Structures are given as C-alpha cells and as structure tokens.
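The structure under discussion is supplied below as structure tokens; questions concerning it will follow.
The complex appears here without one of its protein chains, the remainder shown in place.
Note that the chains take the letters A, B and C in the order they are written out, and that residue 1 is the start of every chain.
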Amino acid sequence: MRYEVRVADHALGVEIDTGGRALVDGEAVAAQLDEIVRGRQWQVVLEGRTHEITLLTREPMRLLVDGREVDASAVDERALAASRGTRQHASGRHELRAPMPGLLRAVHVKEGDIVERDAPLCTLEAMKMENELRAPVRARVVRLDARVGMKVEGGAVLAVLSEVE
Amino acid sequence: MRYEVRVADHALGVEIDTGGRALVDGEAVAAQLDEIVRGRQWQVVLEGRTHEITLLTREPMRLLVDGREVDASAVDERALAASRGTRQHASGRHELRAPMPGLLRAVHVKEGDIVERDAPLCTLEAMKMENELRAPVRARVVRLDARVGMKVEGGAVLAVLSEVE
Amino acid sequence: MTALRKVLIANRGEIAVRIIRTCRDLGMAAVAVYSEADRDALHVRLADEAYLIGPAAPRESYLAIDKLVAVAQRSGCDAVHPGYGFLAENADFASAVKAAGLCFVGPPAGVQRLLGEKTRARRLAAEAGVAVVEGTSEALRDLAAARTAATRVGYPVMLKAAAGGGGKGMRVVRTAAELEASWRVASGEAAGAFGTPDLFLERLVDGARHIEMQLIADDHGNVVWLGERDCSVQRRHQKLIEESPGPSVDAALRARIGDAAVRIARRAGYRNAGTVEFLVGERGEVFFLEVNTRLQVEHPVTELVTGLDLVALQFRVAAGERLPFTQDDVIRRGAAIELRVTAEDAPGGFVPASGTIALLRLPSGPGVRVEHALFEGMRVPTEYDPLLAKIVVWGEDRATALARARRAVRETIVAGLPTSLAFHAHTLDDPDFVAGRYDTGFVAAHWPPASPAELEGTALTAAALVAVLATRVRASHVANGVATAWQRTAREDALR
Partner (left out) sequence: MTALRKVLIANRGEIAVRIIRTCRDLGMAAVAVYSEADRDALHVRLADEAYLIGPAAPRESYLAIDKLVAVAQRSGCDAVHPGYGFLAENADFASAVKAAGLCFVGPPAGVQRLLGEKTRARRLAAEAGVAVVEGTSEALRDLAAARTAATRVGYPVMLKAAAGGGGKGMRVVRTAAELEASWRVASGEAAGAFGTPDLFLERLVDGARHIEMQLIADDHGNVVWLGERDCSVQRRHQKLIEESPGPSVDAALRARIGDAAVRIARRAGYRNAGTVEFLVGERGEVFFLEVNTRLQVEHPVTELVTGLDLVALQFRVAAGERLPFTQDDVIRRGAAIELRVTAEDAPGGFVPASGTIALLRLPSGPGVRVEHALFEGMRVPTEYDPLLAKIVVWGEDRATALARARRAVRETIVAGLPTSLAFHAHTLDDPDFVAGRYDTGFVAAHWPPASPAELEGTALTAAALVAVLATRVRASHVANGVATAWQRTAREDALR
C-alpha cells in the first residue's frame, strides 16, 4: 500500500510492502520502531539517531518530533483516488467551522454577502475571550447557519462560502 | 451481594443491593464515587471529605489512600463459602513463593527437614542483592522445588511447608 | 505554624493546587470547592475536603459569593484564599468574607475598592509622585467623551476598562476611524468581565516594556519590595512569558521602581501580597499602570529568585504576623523565567482550544519547577481560563535559565489538544528574545514564524512513518469521568 505523506512543508511517498517492509520515496528504511503508548507515541531509531514522536492532535494531524511540532497528513492511494473527485467538485467551496465550543456573540454577515479575505464573519466567545472568525478568501456567503446567542460545538459548520475572483 | 472486606487491621461488611446502593456494616453510604483511571484510581467524596484511592498492587491488594499505603482484600460471600473448605483443609499448610523473579543462589534445607520460624530456606538473588527467604512458622518441609542455579519467576512455588507445633 | 487552622480555597486549577501545597507545608487543612465541570479535578483530590458549589458557569459557582462564604462557614474554615482571577479582586467578596468573621487572605476590601478603580489608582499614584501615562483621570461618559480625550492626548491611544485588570476590556486604537468599533468591543468585554462597561483611555506608549514589582506588606506598617518581573511578552494583553530580573533593568532602575511601588502601597494603606505594574519606555521613563491587589499567576518567578514562598507569606501576614525580614534581608540570586502553557493553538494564532489530555509528560531536573493541575484523561473545560501549566526555570544567570527553559520545553508533552508550547520553543531560540531585546510588541512582530519548524534527515523519515501509523489507529479510549460503578456492579450481580 502507498501513502502520500506530508510533514511540515515536505511531501513524501511511503510504501509498505506485503512483507511489512517500509519504503520512503522508494528507499527501504531499516528503522527500529517501538510503540511506546498505543496509538499515541512511537520511538524510531534510524541510523543510530533516535526520534520520539507523539501524536498531539489527530484532526488535523499534528506531531511532536523530538520537541518540534509539525503538521502532517497521510492518505493512502485508494482514499486519494476517491477524494480527488469530491475535491474537484468542491473546489472554491469553503466551510467556516467553529474552532472550539463556545457562544456566538455576534454575526457580522448575512447570506448572499460578498466578503473580502480576512473580513470578520462572526465573533465566538470561548474561555472568556472573543474570537473573530474571518473569511479565508474573498467569497460569497452561500449559506449561513450561525445565529447570535447560539452555543456551538467545536467543528460545527457556521457558514458555507463560495470563492469569488 | 455481600463482601467481607479487610482494610489494614479493620474488617468491614460491604453490601451492594440490586438498586446499586452500597451499605457498609449495614449503614447506607451516600458517596460521590468517580473512577479517575479505569480500574486503577477512584475519587470518593463522603460527608464533604474527599479521598483519592489508588490500587497500587492487585495481588496482594495494596491501596494508596490519600498518601497512606494500606493492605486490603474483598471477598464476596460465594467465593468465601467456596474457599472456606479449602482453607480448613489447607490449615497449617504454607507455600514458599519467590517474591520476585531471580536466581536461586543457595538452598539451605532438604525435604523432610523441620525448620524453626524465620530459619533461612533459600537465597534468591535479584537486583544485585541476595535475599534470604525464611520460614513463616516452625514447620516441616513437605515438598522442595527449589534447586540451586534455578532461574525462577516471581510467585513461583519454591517449597511447601506443613506447620508443626 | 500560623494562627490559621483551616482554609477555603475559592478557586480551581493550578492555583488551587499551588495554595493547597502551602497549606500542607504550614500544617493547615485545605478545603476545595468545585463546579460540575471539575468533579474529577486534581485540586479536589489533593484537598482535605471538597464541596460542589454549582454548574460549570462561573457566575453559578466560582463567582457565587454567597455559596463560597456558606461553604467556608459550614466546613469550619477560619480563612479564605481567593487565588487569582474569579473573585480575587472583588471587594464585595473580601467584605463578605470579613463580615462572616473569616480572615481574607489578601488586601482589605477598602484597599481593593480604591485600587480597583483604575482612574482613582492613577490619581493616587500621581499623588505619590509617580508618573502616569497621559490620559483621562475619570471614566469616560460616552463615545463622544472618548473622541475628545483621544484627540487631546493624540493617537494611538489605549482603551481600558475602568474596573478592569488582567488585559480584559483593553483595545489599542491607532486612528480615529477605529475608535467606535473598539469602543463597542472593549466596553462589551468590560461589562462581561467586571460587571461595568466603563472605560478610560491613555496615550499608547509604543516600544515600552511591561515591568511589574512584587510587594508584600504586613499589618504593622512594613512594606517590602521583592523584585521586578518583565512581562512584556504578551498577546491580546495576556502574558505568555515572565522573567526576573528584567533584562533591561539595572540595580538603579530596580531601586527606583521598587521605591515607587512602596510609596504607592503606603499611600493606599496596602496589606498582604500585591503587584504594581509599570510601563518602562525605551529611554527608561517609568509610568504607573495599575496595582494588582492579589497573588499573580507569575509569582513563582519571584519565589525562585528570592527563595521565598509568597503564598506562605500571604497567610502569615493575613494572620497578623510581622514580615520575617526587612528590605535589606531580601536576597535575590540568579534568573528565573516562566513559560505559560495554555490551551491555545499557537500555530493557529492562539485560538482557544479544548480537548482531553491524552498524554502528559512534564519536565523535571535541575532548576525546573512546574505548577499545574493536569492528569491524563482530564477534560479541559472551556468555561475557564486556558492556562494549563506553568514551566518555571531558575539558573545562576539568564543564559543558564534560558538553556534550562529550552531543555524543559523539549521534555514536555501535552497531547490531545493544541497548546502554546510551539510558541515557547520558537521564542527561546529567537535572537531578540535571547538578547533580551523585546517589548510589548514582541509577539506581534515575531509570531507566527516565517517558516514552520524544520526537520532534518532521519527525523523527517521517522515522522513520515509515524504519520502513516497514526492514520491507522482509532482514537485510543481514555478511561476517565464519572463512574457508574455501582450500577455496573449491581447489574453484574444480578446476572450471576
């Protein structure tokens, strides 16, 4: 099985053959790999160098590698093939999600509005602080689920934007 | 279900009725009981007093209660009924078990010997130290499984003693 | 060891645990309170007694004065320690505690009222001969009054909550155009945090350092300053790193600030531990900011440099004891730095985060102290302050303290939610920070970094392998939370 892996700014191809051998960008790697905490922390010894790697968060994936935080992702080729279609289809479509649970203190837009990049869309209060959620790109608000006073879960979709040039 | 419970020097009767209520020595107790770590650590709030209780070791059971180590045991009435027979039968019978894995450096007795209380029976080497295993009571060595040079697991039976007056 | 026997701790989290520790050291019983969100909290388990005081919402639990006083009386306490935040600077709480015949471990209500009104505090400082930043000496009536005042002192200006503190209800206003929007947000925050929307404004001092002086005062007229802390590394006016001595502070400046702080404290009739905050300009001009009439989050920095236990001193002077030392007895040695580990996604711009602590490893070894209330399986509540832990290091000099701070961060693992740790790892290697060249603009200018953390050869390969494994494992179940143990037990019995 092949995986397209991204670690920080790097893209790597990882292949695991039926013998359980791992190849990175085509090169077989002889790593001593120990799982220290099931599904959470691993130790990798490679060419004598030892690396302690902890899964900090799963979605999005963030790893702690010897004390350095890096974003990462790994998609196997089948999932990749499957997802490409939807990606195409979804190109230019953006969902605004609540980064954490909280209370919607203000909504600054309405459906149909065209908003500039970084324009504040709504204000979410969590942990005694107000957080402005902004537009990732210049876009039209095609759907708005956010209502003032609404208590939202982390990850809840607050609005759907459609990118406009 | 009733349990005969021993905590340090105290014997208590604990009963759990079908409603899930707990009675200690016949008195219903209204405790807030939270399991902090599954099967390992609990928090009990009782009459405002809060107690953090950790299962240190299972066999024999040792609990850490607010920083105090105490030996404990709990046997439900059926197990009790079952075991009583064997206890009767086994009265005066003692098994000498290895307290930890190690190497038997010396065996000081042979089968049939009568040994005094605290007499050294064999020497187990573990963690770079020699540990004399001694007779719990004055007894006859009815069976001897210990052999010099033997590597033994923790808990392995090394000898069976029969108490003699 | 003090006249006090039993203390109610009207707080939660790491500061509640911190206070419980000193209670034990002084032989006092510690009584904890907790909201429904904190049933399993560490401060509940480490206390001698604990009482549920209501739902997660602070107003119904940690801010409910009546409930707290009732618990203190019912449990037979003779003192109440408010910690920081929540009711720590609420004069009504201090009076309610006193009225109930209990000892309040902090300054008297009168002093809190006087200094809690930021505009009155500014006037008092001026009377004590301490410079204040040009601004309004009264709360602003309305937006129009704000416009006039802002035009008078000149932009950029800083809007501040008149009843405020702790960075809430504060907004920088760089142009007249921004004033109205900022006014709305700031007064909204002020109303939410302090119950009154009143604001005042000051000229913004750019390129200034936020330097504060720790004080301790007894009931016998003794006021001693213990040393400064540079708290300029802030985002959204929230401190991230504090250190002592301040890299820019020499003995002369330290004495000047200490002296100014003592003058203000004496004029206010101050008691117990407190902190006077100053702005220090590029050319060493010192301006009074405000007085924090409570224990500070960053008090361990001063404890490591002086060898003192500030919480123990709070209890002693609250019990009426004299300070066990004079100004000249205070010994300061080496350098200390505190790193605040918060439940905020630093790479994502410090967006507050929530989650469950899935894996926890805290640093230890020479010169490292950690204050926290964390445990694996703990759900971090969203209702409260995002502070997770404080990593505080000491070294014989600043370079050693910095090296130890780097080492401590390298050892620390808090998995399960985003944190501020990446910011600390980055900042401890930042040339400006290492050189001590920073002011209150530091975070804005240095974070997020231009390029993400780099991985060299084998680390990159190893990370790629783990990324593949990590996508394949299900979220590992974390045992935690309220047990239905009895119900389970009963059900199992029925089946036997």
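Please note the rule applied: a residue touches a chain if its C-beta (ideal position, glycine included) is under 8 Å from a C-beta of that chain, and two chains touch if they have at least 3 such contacts.
All figures in this text were calculated on a predicted structure; none of them were measured in a lab.
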Option touching the unshown chain, where A:Glu52, A:Glu69 or A:Glu125 are the choices: A:Glu52
Consider the whole complex, including the chain that is not shown, and state which of C:Leu87, C:Cys103, C:Val317 or C:Val368 touches that chain. C:Val368
For review purposes, identify every residue of chain C that touches the missing chain, sorted by number. 17-18, 21-22, 24-27, 46, 300, 303, 307-309, 331, 333-334, 361-362, 364-372, 375-376, 396, 400, 403-404, 406-407, 410-411, 468-469, 472, 476, 479, 485, 489, 492
Touching the hidden chain in the full complex, which residues of chain A are there? Just list them. 1, 16-22, 32-40, 42-43, 45, 48-50, 52, 78
When the complex is taken as a whole, what residues of chain B touch the one chain not shown? 3, 5-10, 12, 14, 16, 22, 24, 29, 31, 33, 35, 37-42, 44, 46-47, 49, 51, 53-58, 61-76, 99-102, 105, 126-131, 154
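The working rule: only the chains that are shown with their structure count from here on.
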Expressed in whole Å, how far the mean CA point of chain A lies from that of chain C is 31
Quick one: chain A and chain B, Cα centre-to-centre, how many Å? 51
Chain centre separation in whole Å, for chain C relative to chain B (CA means): 48
Provide the list of chain A residues touching at least two other chains, using ranges where the numbers run on. none
Give the residues of chain C that touch two or more other chains, as numbers and ranges in rising order. none
